[in-house]
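Missing here: one protein chain of the complex. Every other protein chain is in place.
Moving on to subunit A:
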Amino acid sequence: MHWTEYFPPLMEGAWVTIQLTVYSTILGAALAFVFGIGKLSSNWAIKGVSVAYIEVFRGTSLLVQLFWLYFALPLAGIAIGIDLRLPPVLAGVLALGLNIGAYGAEVVRGAIQSVHTDQHEAARALNFTPRQTLWNVTIPQAVPEMMPSFGNLAVQNLKDTALVSLISLGDLTFRAEQIRNFTQDSTTIYSMLLVTYFGMALVLTAVMRGLETYVSRWRTARS
């Protein structure tokens, strides 16, 4: 097998990796906002659930979370009589999204808290409700603050997708393993794997930079 023949299966795997990254990052971002805002709630139940989610998913290994969702959950389901078997893609997206969402929630919380009290006072003087203040005043100013950390988390997430190969999902790493088992050409195949991940990370970083520029455009407006 010539090394150029590695490309088609690798690209197939890369496509799965891209989808996993995109879906789980979007899920993670949504969870980050829900629980990051939740952690700042004055309602103790909402706050408690948010803190519990963040701490559980930051405090346990992603690999264990993945195995738990894919292998343990169905067995737990059988014990109580419900079918909880997840397709590998869903288990992968869920584990990655829940994990990155927990880290993202802390970023969201920190960014919201960094908005100056001046802004809250102005909003109060104009008689905005707390909810209007959050969505119209605080969050639009907090989002640009979140972007550099979100960029890091997205790249982190891309690299973490390699773990899903362990639940037999045909991602980039899984395909590379298959080829290596077949050809024993470890050096070539792992080098190609490195370069491919690095290339995808570069593109992702560029996308996140673009997004950052977009959400902070009010900061850079010129007269």
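The working rule: contacts are C-beta pairs under 8 Å (C-beta built on N, C-alpha and C of every residue); 3 or more make two chains touch, one makes a residue touch a chain; residues count from 1.
By definition in this document, contacts and distances are computed from a predicted model.
Peer 1: Any idea which of "Ectoine/hydroxyectoine ABC transporter ATP-binding protein EhuA", "Sulfate adenylyltransferase subunit 2", "ATP synthase subunit b" or "3-oxoacyl-[acyl-carrier-protein] reductase" UniProt assigns to the chain that's been left out?
Peer 2: Answer from the UniProt record of the missing subunit chain: "Ectoine/hydroxyectoine ABC transporter ATP-binding protein EhuA".
Peer 1: Sort through A:132, A:186 or A:213 and give me the one touching the missing partner chain.
Peer 2: Checking each option in A:132, A:186 or A:213, the one touching the absent chain turns out to be A:132.
Peer 1: Need a quick check: the contact residues on subunit A for the chain that isn't drawn.
Peer 2: That gives, for subunit A, the contact residues 118-119, 121-122, 124-129, 132, 136-137, 140-141, 218-219, 221-223.
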